[in-house]
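The chains shown are only part of the set, and none of them has been moved.
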Amino acid sequence: MNVAIIGGTGYGAVELLRFLYNHPHVTVSKIISHSNSGTPFSEVYPHLVNLIDTEMESLDISTLAEEVDLVFFATPSNVSKNYIPELIDKGIKCIDLSGDFRLKDGEQYRNYYGEKMAPEKYIEKAVYGLSEVNKKAIENALLIANPGCYPTATTLGLIPVLSHNLADYQNIVIDAKTGTTGAGRSLSQGFHFSEMQENFKAYKLGIHKHIPEIEQVLSDTANEDIQVTFTPHVVPMTRGIMSTIYVNLKERQSTKQLLDLYKEFYKDKPFVRVREEGIIPQTKEVYGSNFCDIGLYADERTGKLIIVSVIDNLVKGASGQAIQNMNIMNGWDEATGINQLPIYP
Amino acid sequence: MNVAIIGGTGYGAVELLRFLYNHPHVTVSKIISHSNSGTPFSEVYPHLVNLIDTEMESLDISTLAEEVDLVFFATPSNVSKNYIPELIDKGIKCIDLSGDFRLKDGEQYRNYYGEKMAPEKYIEKAVYGLSEVNKKAIENALLIANPGCYPTATTLGLIPVLSHNLADYQNIVIDAKTGTTGAGRSLSQGFHFSEMQENFKAYKLGIHKHIPEIEQVLSDTANEDIQVTFTPHVVPMTRGIMSTIYVNLKERQSTKQLLDLYKEFYKDKPFVRVREEGIIPQTKEVYGSNFCDIGLYADERTGKLIIVSVIDNLVKGASGQAIQNMNIMNGWDEATGINQLPIYP
């Protein structure tokens, strides 16, 4: 099967290529980059010299539709919505790693993304690609809105307890931390090595665009409007997200009881590992892999459940989950091409 | 004035020496280390060769009491309580960087420190050395229980809003992050460079010994029993603490109003910098210095106030504040010897 990657020179694209290089059913036949058309990919990413020397091309939707069966969009916000409608009208499968098709509410989209949302008709076709939760819908989808990195870690951590109706919907606090690749490849003073090294910082308090995405997923789960307090931070490391999540339990539950419930919830899901009592997963334990590891601690003193959920933001939080969704859409084993072990240390 | 440092080879001691080296009123005449008696200090810490070659000594309380006027204890838990009573009985001022004299409740002490607390009589003499809050008491103290690193960042962040009775005492969540020096100099697999680099982790959920210390300070402030949810994490960097604190506001307040209140509260406190609206302090902005920087964000959607408080854990969180307290005890300007700028980048 031939696939194309659009948005070729971001970290999302390079991570797609890392996994697709050895994928048995897929060939990346086109890498599209507006700004680097004509340049060999390995000139931008020299670690791929001799391996991926493909010349990047500029985007031409009609020839694209003839030559490939599936397109990954690894583009910034407000790009894919201009191209995806035409592609899916032509029957080309699309997996969108950006946020353009994630939100269902046009006003929310405008507030957080600053532009008009894609037409309702296409939004309705988009399936939110949280693989473990929406597998059935993904199987039949033509368009996947691949989840954001923070929403993946956070909602996989919260859905089991919410879906069992064990948690109060008020006072959900999500204290999230990401490695620097979450900010992408564009240069900025705050990510200059000399100023990011030995630094830890919070950012975009109350205004991060993953807030409405998280709330939409949780509200759908709970059948009730849920609002969360969400604070993202940056850690001086390249990869990894940890969401530390605080919810009030409606009734006392032991850590053990809750872990059993989580294990049951994720029992046939190869990429979610619910850890044992007393063990809290660390970001390095999923480095470079598609795993989401979850640890729990029920604090009897305060009645709160603390959920710790970790992923590699570029893999389960972006490109790995995109490939997992591609596998599901095509009826392949969902782990095909992404069943690699975490790299450690 | 002659001072001694006990617990010579930990990071607390080496940081005391860094500031005291240029302190105009003080000479460090003795460095006590049980395990390194007879060894020049610079043999353990070669960065001080030619500068601090003092031979370390073993502890002899009676000669100590004759030769120095003030003793810093930079010892592990459950050490200083064995020596401080005798010293203060002899009129020697003591500043204890460990937790032995911080808690007032013997049962709490036993639960979190695993041993019997020091005798009530000495506990009563101990003044909790949160310099900005307890200055009056510190001026007349003979014994200072120097605050823990997390409690310093956290209580300086919370006291203004609590003392104005603007916050709900339920649902206080403290999500704290520290650099690795917080774990000290002792070796462990989790702090081996290869395994800590590119890693972010939570630890001691619900059982960290700074929990009762924070609750004691907050309860004293509010005149009511307060319980908090506190989760410490480790960041792959050496220095810095950030406490991200979530409290429910009783009534809607704007970020601006709250910042004004904080600025008023800390107006004559040179080491607390309340930052402007829209600015959240980063740990690197206080690196190597005695500052505590505080930023606020009142989240109108959820009614929560988010407080971000940062310190250098070894300075304001330990040795810097200890010297600040020594200055106050002796009637010197509180910034003497510690008015250095943060080192950046």
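A and B are the chain letters, set down in written order, and residue numbers restart from 1 in every chain.
Assume a residue touches a chain if its C-beta (ideal position, glycine included) is under 8 Å from a C-beta of that chain, and two chains touch if they have at least 3 such contacts.
As the structure is a prediction and not an experimental result, all values here were calculated from the model.
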Problem set entry | Copy count for the complete homomeric assembly [2 present here] | 4
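Here, only the chains that are shown with their structure count from here on.
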Problem set entry | Cα-centroid distance, subunit A relative to subunit B, in whole angstrom | 39
Exercise. Inside the complex, what are the residues of subunit A that reach subunit B?
Worked result: 171, 173, 175, 177, 179, 194-195, 197-203, 205-206, 227-229, 231, 233, 235-240, 242, 244, 246, 248, 280, 282-284, 287, 295, 297, 299, 301-302, 304, 306, 308, 345
